[in-house]
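A single protein chain has been removed from this complex, and every other one stays in its place.
A and B label the chains in the order they appear, each numbered from 1.
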Amino acid sequence: MNEAAALLPPSVGWLLLALFSALWIGLGVYWGRRNKSFEDHALAGRNIGLALGSATAAATWITSNTTMLAPQFALELGVWGMLAYTTASFGLFLFAPMAGRIRKLMPTGYTSGDFFRLRYGRTAWAIYMVFTLFYSLTWLVSMAMAGGILLNALSGIPYAWGMTVILGVCVAYTMRGGLAAVIGTDFIQSLIIIVGVVIVGFAVLSHVSVEQIHENLEATRPALLNVLFPAAIMAIFNNLLFGLGEVFHNNVWWSRAFAFRDGVGGKAFALGGLIWFPIPVAAGFIALASGALNVAVPAADMVGPLVVAHVLGEFGAIAIFIVVFCSLASSLDSLLAATSDLLTEDIYRKLLRPDATPDKLKNMAQYVTLALGLFTWAVCLPRIGTLASVLFFAGPLVGAMIWPIVTGLYWRSANATGAVGGMLLGAGVGLVCYFAIGWYVATLMATAVSMVWVLACTHLSKSRFDWAQLSETA
Amino acid sequence: MSFSAEFLSTIIYGSLIWCALTGLGLAALLIRDMKNGDIW
Partner (left out) sequence: MLSWQADGPVLLQIADAPDLSAPKLLYEGQAKSYFLSGLANGDYYLRLKGVGGTISAPLHVSVVHQSLTRALLLVAIGALVTLAIVVTILWGARDE
């Protein structure tokens, strides 16, 4: 990105950044005062209602990836690119019944790590922790980097400053307010994102009709309209499974399953999926308009902001800036909170200090959040571009965890041999495929191999798990 | 075989209207929760 291409003057960028930072931190401090113990801090008192629950499920899943990558996918892979992206909402739809089951089996559970430890024992738990921490940390790093890069491209704010501010703000309000602050801000952020996407979408359509877009694509980029575009359809299920694995395994989603009030979980995740579902098309189609509007796109990942700024000028650039900032914050905060809870509960409380008081645990969780923020900041500062691509290695890892989790929740015959072997074999084969064939088969192969292994082990196993072992008393 | 202009406009307008409706729905849901006093 060259500096001249910034869409907003830095002063406007800083002003917007300051306004929203103050808002989020203020809300974090305000909501944080409700939290007395670790349970309040990590799980918001286990009493989240339907409105906040649905909004947080959707908002957390709307990352900068959704609002920025959807246009990029549309430009590279066409209509299929957008449609395929909407399937990521299946992760939320399918997690809905699982969330109810998790709440029922583990009424006092805290984290997904608790599940692995109680269900499959220490070995499976250790592998799970390595996989999920790898995934969570690379995701944190890639989002903080994306934040710095996007703020720089949109407003010319230097990369290091933009990244520092966005990360610092999220750390500050997550530390102070815990999950309550994360979920409360998620509600506001999801409304802002939805309104922003709708306004921008209709504004673009008032400048160029769908017929014009279609005509231009047919003339200059016909493959984008091709129903059988190989590059677009071969990755559909790979990406779908990546999404499923992300939602099923990560403590971001499990902590919400524990935090939602009894009976809310299933509905909230299903509604969250419905809210999320149209976003990739609504945010992505503007990229297809770039040709008809005669917008030159120097790099595929900037197509969204460029088209919007071309059509709407400074107002559009401000709208995009706010939408991007909200989508980044709504995911960064969730990941910070969930990962810090995982480390606090699974490592500190269960391994090191079983007798820690609730108050002490809450303090510990806050320090872990701060430490995670500092770690992410230190890794992001040099801006090593290839770092973000490490996230793709996580595909096989999360894919290999799908079957152990699903069968572990529903089948008494699922066992540790199946889970450990499924995760290791699946991830191994997936990574080999990643290098030998390509990224677009890695998650698919990992999930398929792990499925075969897990099914074979459960079929041969005589053990029957006693569900009561999952509801350990805190 | 190509996606038609009608298909394209259906998914684009459909998704934008869907987004607008879910936005309103969320706001309505929050007001309902607030009235019952059980936001959280």
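Throughout what follows, contacts are C-beta pairs under 8 Å (C-beta built on N, C-alpha and C of every residue); 3 or more make two chains touch, one makes a residue touch a chain.
Not measured: the values here are computed from a predicted model.
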Original post:
What are the shown chains that the omitted chain is in contact with?
Top reply: A
Subject >> Listed residues A:222, A:263, A:313 or A:358, member touching the removed chain >> reply: A:222
Subject >> Listed residues A:202, A:237 or A:392, member touching the removed chain >> reply: A:237
**OP:** From the listed residues A:124, A:179, A:259 or A:448, report the one that touches the chain absent from this view.
**Re:** A:448
Subject >> Per the touch definition above, residue among A:34, A:207, A:360 or A:412 touching the missing chain >> reply: A:412
Original post:
Contacts of chain A with the missing chain: which residues?
Top reply: 75-76, 78, 94, 97-98, 101, 217, 219-224, 226, 228-231, 233-238, 240-241, 244, 291, 294, 296-300, 303, 402-403, 406-407, 409-413, 440-441, 444, 447-448, 451, 464, 467
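Throughout what follows, only the chains that are shown with their structure count from here on.
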Subject >> In the complex with chain A, residue positions of chain B that touch it >> reply: 1-5, 7-9, 11-16, 18-20, 22-23, 26-27, 29-30, 32-33, 38-40
**OP:** Name, in rising order, each residue of chain A that touches chain B in their complex.
**Re:** 44-45, 47-52, 54-55, 79, 82-83, 180, 183, 187, 190-191, 194-195, 197-198, 201-202, 205, 210-211, 213-215, 218, 222, 225-228, 261, 274-275, 277-279, 281-282, 285, 288
